[in-house]
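Comments concern the structure below.
The chains shown are only part of the set, and none of them has been moved.
When the chains are written out, they are named A, B and C in that same order, and each has its own residue count from 1.
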Amino acid sequence: MHKFANPAQFNRLADRILPWAKAILAATLLYGLYLALFDSPPDRQQGESVRIMYVHVPAAWMAMFCYMVVAGASFTEIVWRHPLALLAGKAAAPIGATFTALALITGALWGKPTWGTYWQWDGRMTSVLVLFFLYLGYMAIWRSMDEEEKAGRAASILALVGVINIPIIKFSVEWWNTLHQPASVFRLDGPTIDGNMLWPLFTMAIAFKAYFVIVFLYRMKLEINRRKISVLRMSQVNG
Amino acid sequence: MVFEKLFFEVNPGELLFLRGRNGSGKSTLLRVVAGFLPVRAGTLTYGEEAWGRGDAALSEALVYAGHDNALKPVLTLRENLQELSRLMTGGLLAENRIAEAAEIFNLGRLLDQPVRYFSSGQRHRSNLMRFACLDRPLWLMDEPTVGLDAENRQALASLMKNHLAAGGMILAATHDPIGAEGREIDMRDFQPTATLGEEWL
Amino acid sequence: MSTSLSGIFFGVIKRDIRLAWSQGGTGTMALSFFLIAVTLFPFGVGPEPQVLARIAPGVIWVVALLACLISLDRLYQADFEDGSLDDLALSPLGLTGVAAAKIAAHWISTVLPLVVASPLLGILMNLPEEAYGTMVFSLLLGTPALSLIGSMGAALTVSVRRGGVLLSLLVLPLYVPTLIFAVGAVDASAGHVDASQPLALLGASSLLALAIGPFVSAQALRLSLE
């Protein structure tokens, strides 16, 4: 594990992964978009607007997934004081925030034709909005503190406290029976979505994941370089 | 920052001065010893035992006075001292104990004044009174002479000497001569290095 | 010198209550903010009684929450700035105990007065009579969560200049569940519906906050000493 604490090692690993991730992204995104836009049937009730799903659902999954990445990195940092973990959280958070915003926006756009309103204060939307604010808070702490490391640890504490929100998002549709769709893909009794829709959905989900990996790795490399600069600066101050 | 090749010990009855240029890490080192900053490598031992951050044993062994005077401006000097004592021991100080401590720094007259009216030197002396009020073996003093007039520097010196004579230990960072005898540690001898290892450079 | 941990614990509580009610303390201030901000709403929304009655529980709770937030800003900040936080950290009680004592003191000195004043605002906002009891009870049950969650945020932002507003960003989203349960309960009794489920959830969120609040606060404070 501590082998990857070495930034040079990490950079080498990242460089090996990046081309693969780019290839997967290109392939799945093109294929997924083709399937989603042309090759999948319109919904019986919703018509063409159902195509928003192929962005909305993967984005919502990624929003939660990124948060778990941030939380995992935070846990690693708190327990083992692992410098790369610190940066991993910092690198993942803005991506997660972007996906969360995307899920919120596509959800709102989808809501207008289906429910007749952009926004409703139901449990799921609310808890996703809270998730968005948690991301903002996490990034704000990073920005607001004097020293990187201290800021990162403070942000990590917040991220861990905020994990409570993830099960709330997941189960909100069951706890409060509201407008939003209950789980129809990841269910104990198997998916209830039609296979014609399931397949493009998964392709898009893979594309989103690949996109995450690419941006994440680039951001990590950036953060490592920034870190080097600030170390240089500090050693200058200390003479 | 990290210190390299830093090794020293303080024995009962001993006074250790930290000397060094501005920014050489004196305050940082004191805060490490007080347990505020983590020890990245190496160990800190007290008697036989290793000291961790936030150990109860640690808090019952030392008195620390840093750059800031930990005084509440709305409380009087006496109330400030009583709050400190209650925080450190759970009990109040005897009145005559306070009066004696105030005499040392010539603050008797000000005991029942709210601290917000004090001049900078008076505040600093009020903060130094904690050393006379709490019975703890190890004193950590960060620039204790700052802003003191000649008379009060002597008072400080004799307070420190008494503590040493009673078997206490003192670690003091200062630029001024204090007037008490002690060994010196020159911070120049320990190269501070950057917080992160070489691989980041 | 023998140390008495309970002596220290109650000592910290007493100290903080005293400071909160001394000159310029947060005690009176949060209360005045609460009163003034609630009275702003009839100006902002207009004086129609039905509208006011409809929004009364929500406004009272939201403003109580904001008043609490504003006073939290300096929960640890004052001690940090004058160096007393170093002393708190060196107390044999340990930082978790100190944080617990400070949270208790905050609740007693600053939040409890809001609870006591809330019926008065109920009158101003034309709150339905049936709802008074539940409102006060929901405040008693839910506000400890506000102090506890707020303490975590305050501790995280203590070494940040202008932490106050960052604090809001961190803490307000975490207040949302408490707010929803509380207003749910008050609305239920205003509409003669059984309020026991939201009240139970409210109590549960306070308990959850109690379980992690002091510990997380202590960790965050330790960080700020570095």
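Going forward, a residue touches a chain if its C-beta (ideal position, glycine included) is under 8 Å from a C-beta of that chain, and two chains touch if they have at least 3 such contacts.
Quick caveat: nothing in here was measured; it's all calculated off a predicted structure.
Stoichiometry of the complete assembly recorded in this file, written with the chain labels shown: A x1, B x2, C x2.
Following the convention adopted for this analysis, only the chains that are shown with their structure count from here on.
Separating the centre of subunit A from that of subunit B, both taken as means of CA atoms, is a distance of 48 Å.
Inter-chain spacing, taken between the CA centroids of subunit A and subunit C, is 32 Å. Taking each chain's centre as the mean of its C-alpha atoms, subunit B lies 36 Å from subunit C. Along subunit A, no residue makes contact with two or more other chains. None of the residues of subunit B touches two or more other chains. Looking at the complex, you find that subunit B touches subunit C at residues 31, 34-38, 53-54, 56, 58-60, 62, 64, 66-75, 83-84, 86-91, 135. Only residues 152, 156-157, 159-160, 163, 166, 169-170, 172-174, 176-177, 180, 208, 212, 216, 219-220, 223-224, 226 of subunit C touch subunit A when the two sit together in their complex. Contact residues of subunit A toward subunit C in the complex are 78, 126, 130, 133-134, 136-137, 140-141, 144-147, 150, 153-154, 157-158, 161-162, 164, 168.
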